[in-house]
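This report refers to the structure that appears directly beneath it.
What you see is the complex with one protein chain gone and the rest in place.
And then subunit A:
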Amino acid sequence: MKRLMRSGPRYWITFQTIFTKEILRFTRIWVQTILPSVITTTLYFVIFGRLIGDRIGTMGGFDYLDFIVPGLVLMGVITNSYSNVVSSFYSSKFSRYIEELLISPAPNWVILAGYVAGGVARGLVVGAAVMLVAMLFTDIRIHSFGVMLLVCLLTATLFSLGGFINAIYANSFDDISIIPTFVLTPLTYLGGVFYSIELLPDFWQGVSLANPLLYMVNAFRYGLLGISDIPLGIAFGMTLIFILVLGAFSLILLRRGVGIKT
């Protein structure tokens, strides 16, 4: 505690430096980092919402287009927070400029916090951009802005940590696309983005409950529309537990120097 009091200002500067570096990184290349999600989501709105959605009718008491908005926004938050950290941290390993940080007196938790905050920032920026696009297609009235923001923050934090762990273990650029392709995308699509799990048979409803993304998508849907398949408390509790587990695991990896020290 004494050390934290004494070194707090120094740690804060280190955190700010990493965070600012990350923000500058993804805003400099916004065409690669922010625009693709906005374009993809616009296509989802046009195809699934307008063209197909009108034939589906309502879901959970809302127009289908309105129903999928929370899932699409959160999909942008998840993929962008994850990919920001995984690509940035792996690049620093690959080009060895992670050594700039490793030789500095920055504690591991400050390094982790800086990268995660960068991932959260990109997740929130993309989430906000997708939300603005959604506003062009729908006339949704936000049920609880506070819940929405909190879900976005927790989800982005969780997937930034996931991206960090992926980057630690990655040995090539191929390794940083395996998890998003084969794990994140299926979990997102099966996490109730496009449907309510009430439509599923009992067995598959049970299976869906093992998908952590289901809790986040539903909590966000509650914030936006006021409906959810999952109680809000359970959704927040599960997300927090996942954050604590992945956060602790990331710090252990950093302490041991896995993937970054020989």
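Assume a contact is a pair of C-beta atoms (placed from the backbone, for glycine too) under 8 Å apart; a residue touches a chain by one contact, two chains touch by 3 or more; residues count from 1.
Simple rule for what comes next: contacts and distances are computed from a predicted model.
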{"item": "Listed names \"ABC-2 type transport system ATP-binding protein\", \"Isoquinoline 1-oxidoreductase beta subunit\", \"Sigma-70 family RNA polymerase sigma factor\" or \"Acyl-CoA dehydrogenase\", matching UniProt entry of the absent chain", "value": "\"ABC-2 type transport system ATP-binding protein\""}
{"item": "Options A:P36, A:G60 or A:P107, residue touching the unrepresented chain", "value": "A:P107"}
{"item": "Of A:T17, A:T40, A:S177 or A:S196, the one touching the omitted chain in the full complex", "value": "A:T17"}
{"item": "Touching residues (missing chain, whole complex) on subunit A", "value": "7, 9-11, 13-14, 16-18, 21, 91-92, 95-97, 99-107, 257, 261-262"}
